[in-house]
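The next block holds one structure in the form of structure tokens; read it before the comments.
Of the protein chains in this complex, all but one are displayed in their positions.
Then we have subunit A:
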């Protein structure tokens, strides 16, 4: 059974049943029914658009609290590169890292270092021609979820190397246990995340069986305490830092920038990446070897769980990049398997209207027929994002034609 765990939750007390989220959902996964927004679980890709758009703050991300890390004897912070873009006046990540020690973490392992290991292995695989082209990055979990439900012909193009945060978590635990002699189960990794999708990716990973990211805390939740801790002057030195390459992964195009000898394409923003995936699927894009897609505008700095304006955060990250050495020594990885998927991403059929083709065809004919009778206004007042979506819901028996306010008006005025 496929699991459809999601990191978006609704506070139905705050939901007023407006259709802002319904209209903005890129996969048409939300309906307002009985005055409240509901997510069609199998269609949701955890992009977080609905959280971002809801004017009533009725939607929020399912993330952990920092206190949840107390169940571990030791904790390691895994700061995302995008975290560094949230603060003024930084020329390197050291103050952030020291601040994290100030919050009580026993160690800090930059996700940027995991990213550098991923870049090195990706380059090696590309050079050895081990990957079917074009390779599609798996760093943005929204992209992986989009492909597995909507682009069956692209599942084989997903880079089978774990995303940086997962690599960082594994290397961080290894490192810490080796240095301290403690057992892995005593150590908890805490990812400071820019988005809810990465929370989902650690709880319900695709492509690998178990995530070593134990706790996911949002950047915006940790921001106030971290900002205060960064002002202390009694904290230890940060130790060796990642290079500008790893830090650049917080920006759209940052991953691709680390690869050489190939043609890369980078796109960001959910609508844009869907368009690129459509064109890749139709083989309209044939002259590109590596495709980096980020669901959020600007890359991870645009994540909905960040604090700063994404474009300011980008400027700040670029400034930090300018002060770092271009390539830090990527971490040593003794066993390459630690960085690889356990199994390929499998296509998950969620769009088909019925299990068998004949029934599906009958339903689709019915959808076409119902759509003809609707007004084509795509107003969303019925609670579905478009007339086509309402027609589909009616054909599937989960909505009625009377849900359309134009039909209601027509019937009302027709009566004497």
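Odds and ends about this structure:
Please note the rule applied: a residue touches a chain if its C-beta (ideal position, glycine included) is under 8 Å from a C-beta of that chain, and two chains touch if they have at least 3 such contacts; residues count from 1.
Here is the rule we go by: contacts and distances are computed from a predicted model.
The complex includes a chain that is not drawn, and of the options "Oxidoreductase", "Hydrogenase assembly chaperone HypC/HupF", "Monosaccharide ABC transporter membrane protein (CUT2 family)" or "ATP-binding protein" the UniProt name matching it is "ATP-binding protein". Check A:129, A:210, A:355 or A:412 against the missing chain and you find that the one touching it is A:355.
Annotation: of A:364, A:381 or A:405, A:364 touches the absent chain (contact as defined above). Among A:12, A:70, A:91 or A:153, only A:153 touches the chain left out of the display. Residues 150, 152-153, 278, 281-284, 287, 347, 349, 351-355, 357-358, 360-362, 364-365, 367-368, 392 of subunit A touch the missing chain (whole complex, contact as defined above).
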